[in-house]
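Remarks on the structure that follows.
Omission of a single protein chain aside, the complex is shown with its protein chains in their original locations.
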Amino acid sequence: MPVISITTDFGEKDGFVGTMKGVIGKICPEAQIADITHEVPPQDILTGAIALWRAAPFFPPGSVHIAVVDPGVGTLRRPMAAQLGQQYVVGPDNGLFTPLIMDAERAGQTVHCVQLDNPEYWLPAVSRTFHGRDIFAPVGAYLACGVPLETLGTRFDDPVRLVLPQAERNAQGWRAHISVIDVFGNLTTDLPGAALEGRRDVTIQLCGRQVEGIVDSYGHRQAGELVALVDSEGFLEVAVVNGSAAKLLGAKLGEVVEVIFGDDEADR
Amino acid sequence: MPVISITTDFGEKDGFVGTMKGVIGKICPEAQIADITHEVPPQDILTGAIALWRAAPFFPPGSVHIAVVDPGVGTLRRPMAAQLGQQYVVGPDNGLFTPLIMDAERAGQTVHCVQLDNPEYWLPAVSRTFHGRDIFAPVGAYLACGVPLETLGTRFDDPVRLVLPQAERNAQGWRAHISVIDVFGNLTTDLPGAALEGRRDVTIQLCGRQVEGIVDSYGHRQAGELVALVDSEGFLEVAVVNGSAAKLLGAKLGEVVEVIFGDDEADR
Partner (left out) sequence: MPVISITTDFGEKDGFVGTMKGVIGKICPEAQIADITHEVPPQDILTGAIALWRAAPFFPPGSVHIAVVDPGVGTLRRPMAAQLGQQYVVGPDNGLFTPLIMDAERAGQTVHCVQLDNPEYWLPAVSRTFHGRDIFAPVGAYLACGVPLETLGTRFDDPVRLVLPQAERNAQGWRAHISVIDVFGNLTTDLPGAALEGRRDVTIQLCGRQVEGIVDSYGHRQAGELVALVDSEGFLEVAVVNGSAAKLLGAKLGEVVEVIFGDDEADR
């Protein structure tokens, strides 16, 4: 039973995603469908890319990830599908898949991109504004049911790449950024926890506040306390125990997080 | 594998829809279940009817659409199921299925309505306030698993019909109405794009603002610009590129949209 995931900025209220599931059910009724999120802020490709990138590695080989955050729908932007390692992605070629492509490249895995230009695998009538329904859902369903990637379109090698925020090493430690604000108000950064390895004397500055040291998990401090820890994907996170760091700090996506190593260790 | 869709005003927070899925899983575990929306405004039958009507045609033959927006639950309003062409609907007889029934009638397809009065296909105990769980979910599951429509109840021919807003032709062009405001703030109207066919010199007036001409898709204009286009279901839509027309215009469901043909073309 193949698994198809769907990630969009379509929200839950209008039935757009349900319609895509109807299309999938027609073509590949045995597919299991898992929603990743449909609450990507409208047209926010980076947030969609990060949400998909965090979830996809936990899906089985053969999974097909349909992602639609698509401000360029109906223009010349390419519709695409790709094999990345043992999984597939389908959506607009606008950078949504950049983090997954980079991970596959780093791991030396297959990266095959195809421009979806074979209308045999689309709905018969294609609208100008809802390619999620008319192109990406049917193509994803055909992929999940075994149609080979190459028959869906023409190979290409230059997918659009997002510039991803990246933590930078500096004299004091690292300059990181808030990359995800989750439903709990936890603030994930782009600094891999590995960059802190072995360090004890760490100060974190963000939004005019300061956090000392790294804890193991939320429950190790009192409710309401501001803490830093390594999150479930392995990145530095700032949180309020049983509360919202986002609210407490008024934090926004992209804001700088300074990670300052103690004197003893800065030059290690 | 049969597909069951669910459309309600139950929201996502209370577990009402999950409970319905438990009931379905007991009766027809092989059914695939697709949520259309559970964010229909409370008791808003027209919005629920339109959401279901936009999604249903994309589902496979044999699909069963359970829809529950049911202010009359526990009173004399009939619970119903119907075959409409090759699909089925299940829910209260209050107009929720009017657009689908009208489409089936126009297309000369089967329209068989049945009043659900055979309690063999309900849960053993039926509450007064949650027929979605106690009647509609089990009936939908039995239908999906092959129980014939006629065994579920008694045939009737006069389902309640909603009065649907409809665009009207006038001397200048058309008087249309906002029929859907989607998550992006796009404003769909009840004017079929076909009514504009071939016309170039079109002015659209709504909420004290004016839009000139029709574009192909959002991406053909600058972000922030107010545009008119034909939407993915084939109706006239007013949108703000990468923004919200609903917010910009303070638009509300049902408001009038005047479509004015240019002088040269008004009498064509």
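Structural remarks
Should a chain be cited, it is by its letter among A and B, assigned in written order, with residues numbered from 1 in that chain.
The definition used in the following text is that contacts are C-beta pairs under 8 Å (C-beta built on N, C-alpha and C of every residue); 3 or more make two chains touch, one makes a residue touch a chain.
If you're wondering where the values come from, they're calculated on a predicted model, not measured in any experiment.
From the options A:I101, A:A176, A:L191 or A:V230, the residue with contact to the unseen chain in the full assembly is A:V230.
Screening B:G74, B:P119, B:G224 or B:G254 for touch with the missing chain picks out B:G74.
Touching residues on subunit A toward the chain that is not drawn are 1, 3, 5, 7, 12, 32, 34-39, 51-52, 54-56, 58-60, 63, 180, 182-184, 216-220, 229-234, 237, 242, 244.
Hidden from this view is one chain, which touches subunit B at 10-19, 21-23, 25-26, 29-30, 33, 42-43, 71-75, 77, 127-130, 133-134.
Assume only the chains that are shown with their structure count from here on.
As a whole-number value, the distance joining the C-alpha centres of subunit A and subunit B reads 32 Å.
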